[in-house]
Every structure is written in C-alpha cells, then in structure tokens.
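With one protein chain withheld, the remaining protein chains of the complex are depicted in position.
For reference, chains read A, B, C, D, E, F, G, H and I in written order, and residue numbers begin at 1 within each chain.
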C-alpha cells in the first residue's frame, strides 16, 4: 500500500556536532535498510529545503507509523502523510 | 531532471457530459503517451480527492511547462510544482 | 485499517430540488449500506456546518478511494483523509 | 454529548528524560482511567505525527474543559475541539 | 451550555429581491424567537462585515446544531462554533 | 462601545512557579476589578485551550488598548480585537 | 476615534456596464461626501490591486458600521477593520 | 525603482473564444510595448501555472499602479507587488 | 511616495530590562526624528497588539528600506510593506 510522505527537518543551529553527526548517520542507515527491504520505495530531496519527499510501500497504517515514529530525526521533523491509490491512467494497468 | 507535481482537478458540476467524457479521454491518452515516452514517470491518485501526485523526468523547466500547459484538464487544475534533487541517502547512490 | 475522513459539503443554493432530493436519498442509502457492511464505522455531524466526521475501516487505500469516489455527493465535497494507527494508550491493548 | 478532539503534542527535544518518562506515564494512566470510565470513547494515533484524534462523551462543555486542562501533557499540546451531533444517516437512528 | 458562534453571510449579488427580503424577514423572526426563548443569548454585528458574533445557551450539541441548521440564511453562511466553559476569573463565581 | 477580544495565552513551560503564580494572581485581580467596574462585561474560557473570549464595553479605542496593554499576561498573549455594533435583529432594539 | 479599513473590491467581469458606471459614480460621491465631512480621513489605492486602505475618524463603532454597510460597493467588498489608538511615539503628543 | 510583481491569471473556462483571443493579443502587445520602453524589465512564466513573475523599473508607485491597472487581463488577475531595493551583496555595487 | 508599513514587535519576555529600556528609547527618538523630518507621516498603535500601522513618504524604495533596516527594534519586528498610490476618489484631487 502506497503513501507519499513529506518530511521537513528543522535541526537546532546550536545542536552538538557529535550528536548531530551520530543522528544523521543513524538516520541514513535506517533509511537505507528500509529501502533495501522495499518498504521505502523512493526518497527525493526537495530543492533548496531541508526536506524530502518519499514514497512508502507498507502493509498497513500501523506499519507506516512504526517506521516514521522510529526515524532518528523524528523529533526534529514535521511530517505530512498522503495515502495513495492506483490512478486509472497509470499505464501499469494496461498490462 | 525530476519534479513532483501535485494536480488538483475541479470540474464544474454542470459540465456537459459529452465535453467531459471527451476531455477525460484526451487527458488519459495524453498522460499515457507521456508515460510511455518516459517523461511522466509516476502517477498516483490521492485518496478521497480528485487529485494526483505525479513525478516527471524532463529535460528542463521549459519542457515541463509545455507538458503541463497542454494537459486537456489544465484549465480545471490547480498545479503545484516541486523541483527534486538526488537525496544523499538514496541507495541508488551506493552503486 | 482505520481512516478519519472529514467531508465538507457545498451544495449550490440554486440546485434543482428534485435532483437535490434524489442525490441526498442516494447518499443516505449508500452510507447506510456501507455502515451495515462494517466499512463505514462512525458518522457524526459537525455542529453548525454541512460537514461530517467519519471513521472508515477498510482493507486498503484503494478500497477507501473507491468508496469515497462513488459518494453521490462527491462532486460537492471537500474531503480530508487522515490515516489512523493504534494508540499505545488505547485500553483495547490491555486485553 | 460527543466531541472530536485533535491533540498535537510538541515535546522539547532537550526535555529531561526522567521528567518526560514520568509525564508520559501519568498521561497514559490518566487517559486509560477516563477510557475505563466511558468519557474518553476513542483514541487513535494520527500516522506519522505525535498527535491523536479522540472522541469524548461528556456531560457538558465544562466537564470537557476540565478533562483536557488536566492532561499531564496539556502544556505541550495544541488542541482543537469539534462539537459533534447525531448524523441523520447514522444507522443507529434506524432502530 | 454556552457556545460562541461566528456567522459570516455571503448573499449572491444577483439574488431575487423578493426572495432576499423574505429570507431576511424569516431570519430576523427566527432569531428573535430564539432570543425571547433565552437560547440565543447575544447577537452582535461585526463592524464592516456581513457577519455576527452570537452566544447561545442550549441544552446540548444536538440542539445547537438543530438551531443553526434551520437558520433561513444557513445555505449562505460560513459558521464557526466555539464551545465555552466557565472562566475561573469570572466574578459570577465569587458569589 | 463593545469589542470582542480573543486572548490566547502561551506560558513558557519552564516559567518560574513563583513568578507564574504571582502573575496569574495579578491577572485575576486585574480582570475582576474591570469586571466589577463594568468595562470587562463577559469572560468565557474556550474549551480545551488556554484562551478566553471576552466582551469589553469601553469609552473608546484608546481605553481598550490601555486595558489590554496592562494585562499582567499581555507579554504572553496573542490578542485579536473585533469591534462590535448593534445588530438589527437584537431584541433589545424592540423596546 | 480612528480605524484603519482595508477594502478589497471584486466586481464580476460580466457586470452590466451601466450598472457598474452608476455604482462607481455613487461610490465616489459617497466617499467624497464623507471625506468633506471629516469622517473619511484618508484613502489610498494599494498598488496593483482593486483595493484601498482608508483611515476613518468616527464617533463610535456603530457609526463606522453604518458608513461601511452603506457603501455602494459594499456587496462586492471584503473589508478588514483595525481599531487604532494613539501611539506613544507620535510627535503630536509632544505638544 | 524596482518592483517584483507576481500575476496569477484565472480566465473563466467558458470565456468567449473571440473575446479571449482579442484580450490575450492586447495583453501581449501592451506588455511588449512596456518591455521595449524599459519599464517592464523581465517577464518569466511560472512553470505549470497560468502565472508570471515580472520585474518593473518605474518612476514611482503611481506609475506602477497605472501600468498594472491598465493590463487587459487585470480583471482576471490576482497581483502581488513586492518593492525591491539594492542588495548589499549585488556585484553591481562593486564597480 | 507613500507606503503603508505594518510593524509587529515581539520582544523576548526575558529581555534584559536595561537593554530593553535603551532600545525602546532609541526607537522612540529615531521615530520622532523621522516624523519631524516628514518621512514618517503617521504612526498609530493597533489596539490590543504590540504593533503599529505607519505611513511613510519617502524618495524611493531604497530610502524606505534604509529607514526600516535601521530601526532599533528591527531585529524583533515582522514588517509588511504596501506601496500606495493616489486614489481617484481622494478629494485632494478635486483642487
């Protein structure tokens, strides 16, 4: 089941550099693990902003919440979730 | 070059059924042609709304505008364009 | 899978009374059929507004979109969908 | 009398862990006590956000305010209250 | 039980004068009847706008919705409802 | 001359308890003095929020500003002022 | 007593030219009469918009509402009223 | 003196084709005349929208308003004006 | 050339009293100097808010920016600038 997720990150300017580096490293590893597993299907940077637009393919709402809630950057994020459905013009439906 | 495009459609309730059917058929054909050509990479329906979230991969801004401006439903749409860049956590960069 | 759905209805003041009565009757029947089937779990009127707040329990995003898209009042509605997950304080989890 | 209550929580990132743990434990106990008593009818997590959507069934406005004002997390919350009425399509009215 | 209700009216400029006069007369009578009955406690004009701020004292949410839904001007209104509770600084509590 | 005034209070969570208690006590005394004097006509708590909706009856704009500016909680408040006029449907005009 | 009033005008494109010309002529005469009388103190055009920013000096709220309500363009306007008070830095207070 | 001007155009879908063609032709001629004269310095299309972002270099506010007010598409536009000043980092200041 | 300028001030509650007093004294002197010089034409307090609405009459955009940028309270302000033009109904044009 697909969801579009917009994540806007707001790190405090005075954040401890070591804590920041560690958090970002854990965020990257966490994201890549989920990408490898096929649940985090796309991740794009929004130009000029500390934000990403991502597409998730998960079993259900509870699983999506579990993934997002455990993001190392979650306490610094504003997240907007849009549930997606199949579009009737999608050529994948032609097959 | 990637862009996220959110399209919200607002058709007049009293639209002539024949005009509406024709416009929707042309919209679908136009979209599928661009999907086949690889410029309209993804199209998803936003659940519960007459809207889609799409990803375009185009040569430049002028080409993206040309595509959107010529959508048969363009006069009925509100469109929001977000330029996308590669995200440093994208596993595609691991290769 | 649970979703909160806010529906705001905006009927044209000059709507034909027969069309309006028929549309409302079909909307009511459609809603009650889905309530009987257990997919439309709750429906509440928002006080002072032509709006309702509803809770749906559906198999997936595609099914929710199918239900909402086919509402007789859909062309007159603004709809906002919020995916819901289990809350850790919910006493249903105590059992 | 029913009310929909949207609660958005914003805990400071640097909150003392012991204070945080204690506050969350008291919040959970407080919520579950009111759920057991039948005044806090539903509580759902909004996916991807530190928020919940709840339904309260209380005697009157003063009682609802008393409940919300005394939430251990109240100082960290933004709360939106929507009074609910019976909806004419509700199948509970068919009996 | 008290509620603040903000009503913003938007009459079509081309509204039939007789229909308009009749609607306004019925609105006024309806409002005054409820004022006499003690349920519509205050009504004030918001300066420079076709709007009023009103205070209602009603038995419950369902009664408030019934009153507002049946306003002759309801189809032309945008309504915002704020439930009110007793304020601890209110001198009425000193007695 | 009547004004509706919406006051939203945002006290810092880490405010010194003694300063807070003193400020709230002065706010309450200040409000009650103006209520006794007939200038602060109504004060209601907005359910679920640290806010009040108040009605003031003052000589002019300068007096209203003087009252609000000197509120002990003024530095913590967001205030919205709506000038009110007599409403033609007000039954007080029937006498 | 001073008020800042922002008036945004939205005339229908298809308005009858004679009706439009007559309405605008009456609006101008009405405005100039009140300027001559000293109640409409300033009127400025907001650059690039069909809007004006005006300052009124009136006896009270009821008089301001009476003036605005009777503007020939009132049915086409969105109006925002800001009550003004003397500013402590105003050099008029130095005298 | 420089101004950034954002113009969003909203043509009615059912606009008479001849009127539309004539209006657009006059708009284009009007714009190009002002570009030739050096007052309309830049005009860019905002991708995916019936909008442009323009830069004007005019003698004063009154002249800018005169230009915008007389745009053939003015009745169909929403316009936002931002006054611009020289930026201290502008390399034009290095000379 | 006229501009309306809305200034909203947000001083930190814990600001050092001596710094605050000094800043406010410099702000007042700065404002009054510009009022005496005829560039700061009007200054009004917005009732109930730490805000003012001012009218400036300056040579050009660069001068306006210079004035505002050097306000002692500038770092604490949110400023909105509206360029003004002569209004065709202004009786000053009758002379």
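The rule is simple: contacts are C-beta pairs under 8 Å (C-beta built on N, C-alpha and C of every residue); 3 or more make two chains touch, one makes a residue touch a chain.
As the structure is a prediction and not an experimental result, all values here were calculated from the model.
Novice: Checking the contacts here: which visible chains does the omitted one touch?
Specialist: Across all of the complex, the chain we cannot see touches A, B, H, I.
Novice: Residues of chain A in contact with the chain that isn't shown?
Specialist: 11, 13, 45, 47-49
Novice: Spell out the interface residues on chain I facing the chain that's missing from view.
Specialist: Contacting residues on chain I, toward the hidden partner: 5, 12, 61, 64-65, 68-69, 75-76, 79-81.
Novice: Give me the chain B residues in contact with the hidden chain, please.
Specialist: Touch set of chain B with respect to the missing chain: 1-3, 60-62, 64-66, 81, 83-86.
Methods note: only the chains that are shown with their structure count from here on.
Novice: Looking at the contacts, which chains touch chain D and chain H alike?
Specialist: Joint contacts: the list comes back empty.
Novice: Could you see whether A-D or A-C has the larger number of C-beta contact pairs?
Specialist: Comparing A-D with A-C, the pair joined by more C-beta contacts is A-C.
Novice: Find the geometric centre of each of chain E and chain G from their Cα atoms only, then give the gap between the two centres in Å, rounded to an integer.
Specialist: That pair's centroid distance is 27 Å.
Novice: Using mean CA coordinates as chain centres, what's the chain B-chain D distance in Å?
Specialist: 39
Novice: Where does chain I touch two or more other chains at once, residue-wise?
Specialist: Residues 2, 45, 47, 83-86.
Novice: Between which chains does touch occur?
Specialist: A-B, A-C, A-D, B-C, B-H, C-D, C-E, D-E, D-F, E-F, E-G, F-G, F-I, G-H, G-I, H-I
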